[in-house]
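Mind having a look at this structure? Questions to follow.
Removed from the display is one protein chain of the complex; every other protein chain stays in position.
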Amino acid sequence: MSDNLIEIRDLSFAYGERMVLKGINLTARRGQVIAIMGNSGCGKTTLLRLIGGALKPTSGSVQVDGIDVGALDQDGLYKLRRRMGMLFQFGALFTDLSVYENVAFQLREHTDLPEEMIRDLVLMKLNAVGLRGAHALMPSELSGGMARRVALARSIALDPMLIMYDEPFAGLDPISLGVTGELIRRLTDSLGMTSIVVTHDVQESLKIVDYVYFVSDGVVEAQGTAADIKASVLPFVHQFVHGEADGPVPFHYPAPPYRADLGLNA
Amino acid sequence: MEAVIRSVRGLGHRIVNVVQRMGVAARFFVLTLLHSGPSFRRFQLILHEIYSAGVLSLIIILVSGLFVGMVLGLQGYETLQTYGSSDALGILVALSLVRELGPVVAALLFASRAGSAITAEIGLMRATEQIEAMEMMAVDPIARVVAPRFWGAVISMPLLAALFSAMGIFGGYLVGVVMIGVDEGSFWSQMQAAVDVKNDILNGVFKSFVFGVAVTVIALFEGYDAPPTAEGVSRATTRTVVTSSLAILGLDFILTAFMFRGV
Partner (left out) sequence: MQRATLDIWVGAFVIAGLAAVLFLALKVGNMAGFNTGQTYAVSARFGNIGGLKRRAPVKSSGVVVGRVDDIGFDNQTYEANVTLALDSRYRFPADTSAAIMTSGLLGEQYIALEAGGDKKMLKDGDKLKLTQGAVVLENLIGQFLYNKAGEKGTEEKPAQ
């Protein structure tokens, strides 16, 4: 059994004419928390979709646990997905089901377990995220942070080997930010999973991740441990980590020269 | 000249888009049928949808049916009286409802109430990534979300049309016999003599079944295919009601021409 759970080699993907990813190389070892960072629209979410098999690569390969995801048929893909979990940006809880039913969803669909066992498992998963007491609530009654925690409990229901997080820190208050970050780290360690976190949030993620990949313009611009990234002098990384207004990503949207626009050139 | 060419090209473009969309919708319909197995094995899913589409539409169907029947009674009496045939009021009310108004009006109401609700529900699930989440959890959304709604609505539609017709006949009876004073005996006996179970009633049930399928497929497709934004969903809901209504009226013509030709 290879040490690498995920191996991505020379992955390229195009939406029609537009090349979004141009040769990504990425590995994730078992038990690691990996962060994928970059600007909006640089292809981070596309990358998650390619790992999950929702999209097929234009060229290159994505291997999860030794299986080539792009070559799987529908059945094979579904079998693989039962071992993966995904946390969507705003939770994506099923609004017509209660918190309990949401977490129990995969157990009901994919297993034949008796009710008492399902109940025990659901309560255990909810306890892991601290929301066991909220099991009777409906998603509309939850705050953003709570909804995301329930979604997390839902995605670990079948003890997956891999969880992908799409912007888990977006729009949370400071306490929820801390809780979410800690949960990601704690669950990865205690369940022996691998976690891939796609995020903009530098502060929170650098606290908990083992390795970071910086994606820009469809390629991996930089990679390294959290400490490496913080100390990096690469202009792009530096601008991102320190939140500088101007740098490789310019402040000004492309425009004709200022004087010309104001009509000052005679 | 340029403007004419441009508008013709634009028109052709739009027609091609419509035809292409119909092809995608047809494929979607076949997929729904193929993936219906799980909904029947877990019948609770379909029961839930019969409640959403059928039971929740009861009030509008029953009230509208009553009013339509009462209007038929009034208008029918006015016209028949000039020919001294007010005894035929029962026939007029019953045939109009069972053959045409029952299936068609009930389907139109169903499209605006249940059809738009289905589109909104599914469109919202798309917009909040619930459908994608389901796919990532290896649960086929067509089998779990779309098919139960299809069967729930298709089962509900003929029942609602029959209830509409029954309420309408009762409304006609209320106005004609109770209020105006048409002879009760001839109201019912002439009706019974003229309404044929096979030709009129079963044809009406078949029509409402066809309308049910059409409305539901349109509603499901518009919801599933909607752009995952708030604006996209609201536009899809409007499109459902408009397209369903046109489909109902068009199909009504085709079915009526087939069924009631030469009778």
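The letters A and B name the chains in turn, as written, and every chain counts its residues from 1.
The rule is short, and it goes like this: a residue touches a chain if its C-beta (ideal position, glycine included) is under 8 Å from a C-beta of that chain, and two chains touch if they have at least 3 such contacts.
Being a predicted model, the structure only gives us computed values, none of them experimental.
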Chains in view that touch the one left out, judged over the entire complex: B
Which of B:Ala193, B:Ala230 or B:Ile254 contacts the chain that the document leaves out: B:Ala193
Hidden partner chain, touching residue among B:Val68, B:Leu89, B:Val104 or B:Leu160: B:Leu160
Interface with the unshown chain - residue positions in chain B: 44, 47-48, 50-51, 54-55, 58, 94, 98, 155-156, 158-160, 162-163, 165-166, 169, 188, 191-193, 195-201, 205, 262-263
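Basically, only the chains that are shown with their structure count from here on.
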Mean-CA-position distance for chain B and chain A (Å): 43
Chain B residues within the chain A interface of the complex: 124-125, 128-130, 132-140, 144
In the complex with chain B, residue positions of chain A that touch it: 52, 54, 77-79, 81-82, 84-86, 88-90, 92-95, 105-106, 109-110
